[in-house]
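A single protein chain has been omitted from the complex, and every remaining protein chain is retained in its original position.
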Amino acid sequence: MFELNLKTHKKTEFIEITDSLQELVQKSMVKEGHLFVYTQHTTAAILSNENANGGAIWKDIGEALEKIAPQEKEYHHDDGNAHSHIKGALIGNSKTFFIHQGQIVLGTWEGIYLAEFDGPRQNRRILVKITESQ
Amino acid sequence: MFELNLKTHKKTEFIEITDSLQELVQKSMVKEGHLFVYTQHTTAAILSNENANGGAIWKDIGEALEKIAPQEKEYHHDDGNAHSHIKGALIGNSKTFFIHQGQIVLGTWEGIYLAEFDGPRQNRRILVKITESQ
Partner (left out) sequence: MFELNLKTHKKTEFIEITDSLQELVQKSMVKEGHLFVYTQHTTAAILSNENANGGAIWKDIGEALEKIAPQEKEYHHDDGNAHSHIKGALIGNSKTFFIHQGQIVLGTWEGIYLAEFDGPRQNRRILVKITESQ
């Protein structure tokens, strides 16, 4: 099991971790298999989407989630971060990818991201498992 | 493959299954590996989120999903549970977790839940696979 640690800077932020994950795949020596990415925070999430175009799509994704769960709204959960938990529940904190010829299989403009929904935080921990399989 | 069977009591309900899953992990003797949780119902789902604070966050998650797919609305699918299917599709009926030192890896206040979106039901079936991997 590998670990990545990230500092986040804003309330809502999407930080690309594709390169860090690819380094772990190299380190693991696995050529064909699976990459499992999990973050043990319920106000953060893991997802993949477009990593081109200056990141404009991530503003749109953030705004769509904000429309579903606005920060400025009364919730039952009164820690002030109910909106972050709802966003985390919708996106999910664990995702599975494939490894082929030692590379993470991704679309041409696809990157893997940590979604921060309750930042800034000193340390968001991401756990990674890499397994071999044909 | 293991199986859990749950009775649900309300239309929308989130039932924590972390302890039952941890018992299965013990039973499997797996110390390092993966826990795959799947429910074969398209009006239910599996997800993890906060299990502290008296469960207030689950009311908020339920209400956010209800806003997206209100029970009282006309749908094409006329069984009266289209809203339940939509909620299930958004959350997903299968999730993957890690096992480390014989324990499910979870955040401090993170628990795993069955989401019931079309209860009450006599029996919701959850299937569980536990595999070994470094």
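When the chains are written out, they are named A and B in that same order, and each has its own residue count from 1.
The working rule: contacts are C-beta pairs under 8 Å (C-beta built on N, C-alpha and C of every residue); 3 or more make two chains touch, one makes a residue touch a chain.
Here the structure is a predicted model, which means the values were calculated and not measured.
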Can you tell me which of B:Lys10, B:Lys31, B:His77 or B:His100 touches the chain that was removed from the display? B:His77
Residue by residue, what part of chain B touches the chain that was omitted? 1, 36, 38, 40-42, 68-69, 75-79, 82, 85-86, 88-90, 92-94, 96, 127, 129, 131
Contacts of chain A with the missing chain: which residues? 32, 34, 47-50, 53, 56-57, 59-61, 64, 67-68, 90-92, 95-98, 100, 105-107, 109-110, 133-134
